[in-house]
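Taking it in order: structure first as structure tokens, then the write-up.
Excluded from the complex is one protein chain; the other protein chains are retained at their positions.
Going in written order, the chains are labelled A, B and C, and every chain counts its residues from 1.
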Amino acid sequence: MIKASIVGATGYVGVELVRLLAQHPEVELVYLSSKSYEGQDIAALYPSLAGTIHKELVALDEAKFAAESDVVFTSLPHGASGEVIPRLYEAGTRVIDMSGDFRYDDVAVYEAWYGVKHTRPDLLDAAVYGLPELHREEIRTARLIGNPGCYTTCSILAAAPLLRKGLIDPGSLIIDAKSGVTGAGAKPSANSHFCEVDESFKAYNVARHRHTSEIEQELSKAAGREVLVSFTPHLAPFKRGIFATLYADLVPGAQEEAIRAAYEEAYRGEPFVTLYPAGSLPEVKHVTGSNRCAIGFVVDARVGRVVVCAALDNLLKGAAGQAVQNMNLLFGLAETTGLPLAALCP
Amino acid sequence: MIKASIVGATGYVGVELVRLLAQHPEVELVYLSSKSYEGQDIAALYPSLAGTIHKELVALDEAKFAAESDVVFTSLPHGASGEVIPRLYEAGTRVIDMSGDFRYDDVAVYEAWYGVKHTRPDLLDAAVYGLPELHREEIRTARLIGNPGCYTTCSILAAAPLLRKGLIDPGSLIIDAKSGVTGAGAKPSANSHFCEVDESFKAYNVARHRHTSEIEQELSKAAGREVLVSFTPHLAPFKRGIFATLYADLVPGAQEEAIRAAYEEAYRGEPFVTLYPAGSLPEVKHVTGSNRCAIGFVVDARVGRVVVCAALDNLLKGAAGQAVQNMNLLFGLAETTGLPLAALCP
Amino acid sequence: MIKASIVGATGYVGVELVRLLAQHPEVELVYLSSKSYEGQDIAALYPSLAGTIHKELVALDEAKFAAESDVVFTSLPHGASGEVIPRLYEAGTRVIDMSGDFRYDDVAVYEAWYGVKHTRPDLLDAAVYGLPELHREEIRTARLIGNPGCYTTCSILAAAPLLRKGLIDPGSLIIDAKSGVTGAGAKPSANSHFCEVDESFKAYNVARHRHTSEIEQELSKAAGREVLVSFTPHLAPFKRGIFATLYADLVPGAQEEAIRAAYEEAYRGEPFVTLYPAGSLPEVKHVTGSNRCAIGFVVDARVGRVVVCAALDNLLKGAAGQAVQNMNLLFGLAETTGLPLAALCP
Partner (left out) sequence: MIKASIVGATGYVGVELVRLLAQHPEVELVYLSSKSYEGQDIAALYPSLAGTIHKELVALDEAKFAAESDVVFTSLPHGASGEVIPRLYEAGTRVIDMSGDFRYDDVAVYEAWYGVKHTRPDLLDAAVYGLPELHREEIRTARLIGNPGCYTTCSILAAAPLLRKGLIDPGSLIIDAKSGVTGAGAKPSANSHFCEVDESFKAYNVARHRHTSEIEQELSKAAGREVLVSFTPHLAPFKRGIFATLYADLVPGAQEEAIRAAYEEAYRGEPFVTLYPAGSLPEVKHVTGSNRCAIGFVVDARVGRVVVCAALDNLLKGAAGQAVQNMNLLFGLAETTGLPLAALCP
């Protein structure tokens, strides 16, 4: 059994990790930490877990967590991660981090978009970008994984194959992304107040969302040249899910067959990427509760563009599910172990 | 033109008052107060008001507000109201208060259910319970009105006619009430977080909600004897609306015709109470955006009970709309002036 | 491996059965029937199942289904079931039926409430009411199971222990139930149109919902005398879930401890019933995606009543999950095999 602990177990990503790991056939949960709810039972706080787990939330003790855990999942706000992770890492355990702190190749990009000094840029080299469909081999042997988030996973999986094959103009890429409200976290705020979100829809952080830089980093690797994108996040009135609509100009001669072939080559055999046949497109409900990312596309020959639609569950393939997928890779398990394929639908 | 001011203009009830009064043909808004947003334009804070009003939010100054206003609407948390209102009242203006502080005949009942000392019990005698369908004549000449809230208005309008006519056993009354989330107010909390409310449903404050006592006060008057009720509030995933389902044992011989006659006698000519014909029942969407309370019933002869369903928009007939209705009465206007009858549907 | 087939695999209950059985470690799905979608792949129709199953929907052939299946789940409208089931049953397979057709002891009650003639009253004796927490031993050896639905399971589990122990007045029981929209089925209608349901709430079939009779049948057994109830179904704007609020007069001397003891005696060791501690109550989100029924209560000594709140997922413990629980019993498996305990939350 893999001994696993979770730092920050009571946020929405944290509790989703608890749910998955408590039912994972190869995992034993050791410690769950929480600043706000220390001493409480996680199942009293989240009665949704009744029958699955009872465990007291404890204060974080990096040395103890590292000594007794084969892997530690950290689900803290960025910056906070930057202090905890080096201690865990240097104490010798493996770390899968949910924050943006260890997802960057270039510390200058991180600092420019996050507006803070990175606490331990020396560790960036050791960290691996935890998107298995792009970096599987490096993940297997990593000790520190920067686990990508929801917008980035959805956008990168949707665009990378077309850039890799040179089928679209890298300068033309536009990503119009829509997120459910769990993406805003468990902390109450005006942005997540039911009456501010329900029956409404808005864009936010237009032209300045941090995930833009992470998407550009990975898509530039795929394209083999610098890629800048327009990325617009929106808030939509549902709990779980990301839906991304991508627009790109086709290079001369690029046609539907080549686009389909690019996706098939990229994702053949991938259990967690579902490519849709011509004539059908993903919907958020197709992936709610599943660790899959669903991708479909339409070629609009009239205007010379491709429109790609992609959907995933932000708490699963966009966070906790992907982290468990990474853990499975780290420990040589079948990648799908303990991860849901079917969505809860309707 | 009636000069009106609002104390606490930026909560959900406050802004609904602004919306109604800014468009009321006989009202001029003088002051809008806000602690949190002093100095801001109400229309910048609530862009929904664009084109309707521009007005700077100011700090509360009871003397100034009273001196320059024919009527002041106070929309503050209970207790806070208890300090502000006496100052306004004693400075000579009329006050319509949204809190529970001036809705009680008996200060002991208030103190038992609210768990606080009343600051000015001497003013309770001067205050009138602002439910026009029950207390119209006293309201016309009042200087201080305790404006009833959503659960109470809906429950009292639904039950009073049957108790007044002695058609139901007063000891048997059960009120199962469902509220939208605007009822919880604008302040973010775990209770109003989108992800905690959406796709869910819960009961809260079972057997101890404060409004129980207010319902009992008014229904006891209607029955001419003490009435105790089971009142259970629930939180439902919609923004506006109260839906109350009432159950009561019929007294021997009470039949559908007598029940219908009781409602018709009580509400004939009332513009803001809609009695449904046999075979149809209210739905929340029938009253969203309207100042009406919709009432329907079914006699279940098999078990000897009547089931009454009532619905209203908690921000209108359950708060701000009712307050404007009271203001119209105070100033001798047609009671429907500036108040919506049609709901926004779908 | 248990060979299982599903008749009516494309309704909401049908597809939930597919989802559960496709992932059940001891089941092999043999046939999925559909009238409307014959020839299509179930995973093309429900892309939420991608990665889990591919299977062509076929026309129903009772003889073939029975011959090749150890158990057949039937998910048809009532009446339709009444023709198909005898053929399956007489061909020798086990049948778990989702309709109301085989849930009644007394054909006269069925016919009075459903307004139709029962096609095969002779089979009612052979059928077992499939609520494992009440009838576990009879289920183990049954060949025909009438699988109870959502309102009934929730109401019966919440009330039976108190009636069995004589703690409440059987004549006083009121059940105010709220259902999500999946309960109305997959067929589009005005009742399930998004714009008619969203931001609204309504009661329907007041004093005449069929499930009343089924609740009364089972609660009368628990009480050892005839029980008539007021049962009011409501439609609420969420997809999955039943929330029932029950009201009953306490018999003299009945107190909180006795009530808690009654529930504990009834449900100790039951994996799919969660009793809440004093001071907390179920919410729909605690059970969404889980096969559990959650129950909590408050004693209101002031009025001499107990208020019980119960919640379950109507497609799981209220339909497909319960059917799989019954199947597990039929075949001697651990009752929780292949059934989710944790809810998908948030």
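The criterion applied here is as follows: a residue touches a chain if its C-beta (ideal position, glycine included) is under 8 Å from a C-beta of that chain, and two chains touch if they have at least 3 such contacts.
Just so we're clear, the structure is a prediction, and the values are computed from it rather than from any experiment.
Undergrad: Specify the residue from the set B:108, B:190 or B:342 that touches the hidden chain.
TA: B:342
Undergrad: Given the full complex, what residues of subunit C touch the hidden partner chain?
TA: Contact residues on subunit C toward the absent chain are 12, 181-182, 186, 188-190, 192-195, 197-199, 237-239.
Undergrad: So which bits of subunit A touch the chain we can't see?
TA: Residues in contact with the chain left out: 174, 176, 178, 195-196, 198-204, 206-207, 228-230, 232, 234, 236-241, 243, 245, 247, 281-285, 288, 298-300, 302-303, 305, 307, 309, 311, 346.
Undergrad: For subunit B, which positions touch the chain that isn't shown here?
TA: Subunit B touches the missing chain through residues 12, 15, 19, 22-23, 44, 46-52, 182, 186, 198-199, 239-240, 271-272, 274, 276, 280, 282-283, 285-290, 292, 294, 315, 341-346.
The criterion applied here is as follows: only the chains that are shown with their structure count from here on.
Undergrad: Need the central chain here, defined by C-alpha centroid distance to the all-chain C-alpha centroid.
TA: C
Undergrad: Going by C-alpha centroids, which chain is farthest from subunit B? Tell me that one.
TA: Result for max centroid distance from subunit B is chain A.
Undergrad: Taking each chain's centre as the mean position of its Cα atoms, how many Å separate subunit A from subunit B?
TA: 46
Undergrad: Roughly how far is subunit B from subunit C, going centre to centre by Cα mean, in whole Å?
TA: 39
Undergrad: Please output the residue numbers of subunit A that touch at least 2 other chains, ranges allowed.
TA: 12, 182, 186, 198-199, 239
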